[in-house]
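Once you've had a glance at the structure underneath, I'll fire off some questions.
Heads up, one of the protein chains got dropped from this complex, but the rest are sitting where they should.
For chain A:
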Amino acid sequence: MSARDSILATLRRNSPPPAAHPLPDPAVLGEADASPERFSASLLQMGGTMLDRQQGETLDQAIALRFPKPGLMICSLVPEATGTVRIEDLPTPQSAEPVDVTIVRAAFGIAETGSIFLSEAQLHLNAIAHLTQHMVVLLDPAQITANMHTAYLRPEFHTARYGVLMSGPSATADIQGVLIRGAQGVRSLAVCFMPQ
């Protein structure tokens, strides 16, 4: 008998009575506030920042102010910003290694946790989300959902092959409990509210 069949047979033999353990209906619990204010507060708690544009300022100008160092490689995945390199010119994960800043639009955000959702539909090259040093994320305030329960009702979880909820930048506290923002993935993550 294959491992598969013998595991399944043992499980069926050893299983507690299924009738004694019914499945509860899916729950939507907790705070239902889906406001941009709640999202921002949660994002700050997770170590992310907001990128606010001044009156009349373009996205490119706001990004240049946030990342003033000359000569940075900036990859824009959105029509709202130009950047210095196009994603089409980065055919492999290895070619995305030198990218300093990536600008991408999230499919949606979660107010409870300040998370943004990205998939291959937004990223084209999934690895760029983790190889880039910094990330600027555009988010339509109309696409903020209240919490994790409402988030999992979104269709993206049934269509994306890779879907990541990023909640602030990468972080670690593995050395003597000291919290470090910017571990192995993005060093910073900024969200800019921008209707689509």
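One rule holds in what follows: a contact is a pair of C-beta atoms (placed from the backbone, for glycine too) under 8 Å apart; a residue touches a chain by one contact, two chains touch by 3 or more; residues count from 1.
To be clear about the criterion, contacts and distances are computed from a predicted model.
Novice: Quick one: find the hidden chain's UniProt protein name among "Branched-chain amino acid ABC transporter permease", "NADH-quinone oxidoreductase subunit F", "Lactate utilization protein" or "Glutamyl-tRNA(Gln) amidotransferase subunit A".
Specialist: "Lactate utilization protein"
Novice: For the chain that's not shown, point to the residue among A:81, A:131, A:144 or A:190 touching it.
Specialist: Going through A:81, A:131, A:144 or A:190 one by one, A:131 is the residue touching the chain not shown.
Novice: Of A:40, A:113 or A:188, which residue touches the hidden chain?
Specialist: Going through A:40, A:113 or A:188 one by one, A:113 is the residue touching the chain not shown.
Novice: Give me the chain A residues in contact with the hidden chain, please.
Specialist: Residues touching the hidden chain, for chain A, are 2-4, 6-8, 10-18, 20-24, 26-30, 42, 45-47, 93-94, 97, 112-113, 115, 120, 126-127, 129-131, 147-153, 157-158, 160-178, 180, 183-186.
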